[in-house]
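Moving on, here comes chain A:
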Amino acid sequence: MNFWSDPINSVYESWLLAFTGWGLDATLSQVIIYILGILILITFAMVIDILLVWVERKVVARFQGRLGPNRIGPFGLFQPIPDVIKLIIKEDTTPANADKFVYNLAPVLSLASVLFLWAVVPLAVNIFGVDLNIALLYMIATGAFGTLSIIMAGWSSNNKYALLGAYRQVASMISFEIPMVVSLLIPAIITGTLSMKTITEYQVNNFWFFLVSPLGALLFLIAAIAELGRSPFDLNEGESEIVSGYHIEYSGMKFGLFYAGEMLHAFTFGGLLAVLFFGGWHGPFSSEFPLLGVLYFVAKAMFGYWIIMWIKYTVPRIRIDHMLLFNWKFLTPLAFALLIVTALVHPLLKDQPQWIYILGMFLSNLLLGWVTIEILRGRSAKERAAVEPVAAVGHH
Partner candidate 1 sequence: MIPISWYLFLSAALFSVGLFGVLVRKNAIAILLSVELMLNAVNINLVSFWRYGNTADMAGQVFSIIVFAVAAAEVAVGLSLVYSVYRRRNTVIADELDMMKW
Partner candidate 2 sequence: MEPTQIIFLVTAIMMLSSAVMVVSSRHLVHAALWLIVTLFGAAVLFALLEATFIAVIQVVVYIGAIAIMFIFAVMLTRRELRDSADPWNKGWPVALALTAVVAVTLGSFLLKWDGLLKTSQPMAEGYDSVASLGTALISPDAFVLPFEVASVLLLAALLGSVYVAMNKK
């Protein structure tokens, strides 16, 4: 067993040999190695998370024409270390009438809900936590814990701004879950499985799903941004209205956990976008050298994260009723229409040559997008005519 072709199994076997050599029971050493594996995976995610603090600060600075952190280390690369030290030594405050247990549990659950996701994400051809045959549903289930942690934080802080922020966030999460689930069904229809590993392998052997369903990728991205509560859907924070929402009362490392969770969540959604629509770890030589696949995966996830950041720092916040109407009257019907179109076109073209299949799927997506835009254009023209008859006359 070569380390470069199968790193997980070779490390596993050498450690198993070492542990049993020290006189440990085989089952016990297996359990210990599994626990160590979980710790390594979490550490990997958290180390990336620490880096993300730097990435986010640097990117937002560039978007706003600033330099960003540049004092500590090359390009300010060690900036996260003092950031973390500051968070740790800050005074840890708890509101007098807070519900202590729930209040302290919420940030932990928030970060955990994101770390749960990493159990099913395939990092490379043979580097993955577990190959669950319902991984896509599992992903939605971890989102449920995120929702729960937010409502726990908002309620237990005993602060009306926190509760308002939690209400807003939960309302948006529950409604945007529908287009997200429907957009997840598109890779599921094409591959006939809910396992992320199989979905990635299908893309490696055939084509990236971005080519056959660009609209699905777009819907997933929009729903992911809403699920994250990032701008333009950052009503949960709304600094000018409700003073940063559900984590208003949190300070020190408890706030740090929310912050780390949010950042890692954004990165994870970038990774899921890569897994579902951009071929996951697929790249040159990624099947022979799995560690290279991890690199490709992280790069693709960073790209998705960068798009999310790009939108966050460019688009202003929208009003809550606009946001809910946008979901219920536009995104959800569009997602269902896309699902119907995919379910019709896929079996029709499945047996054709690959280029016809890809072209047909791509054109059907394009057609649906065009029809949607035309419908919207017609409606908005009608609305404009109803609202501004005087202005329309005035131009002539």
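Note that in this section a contact is a pair of C-beta atoms (placed from the backbone, for glycine too) under 8 Å apart; a residue touches a chain by one contact, two chains touch by 3 or more; residues count from 1.
Candidates were picked such that all candidates are chains of the complex that A comes from, given by their letters.
These numbers come from a predicted model, not from an experiment.
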Here the complex member from 1 or 2 that touches chain A is candidate 2
Chain A to candidate 2 touching residues, read off their complex: 102, 132-134, 137-138, 140-141, 143-145, 147-148, 151-152, 155, 163, 170, 174, 177, 194
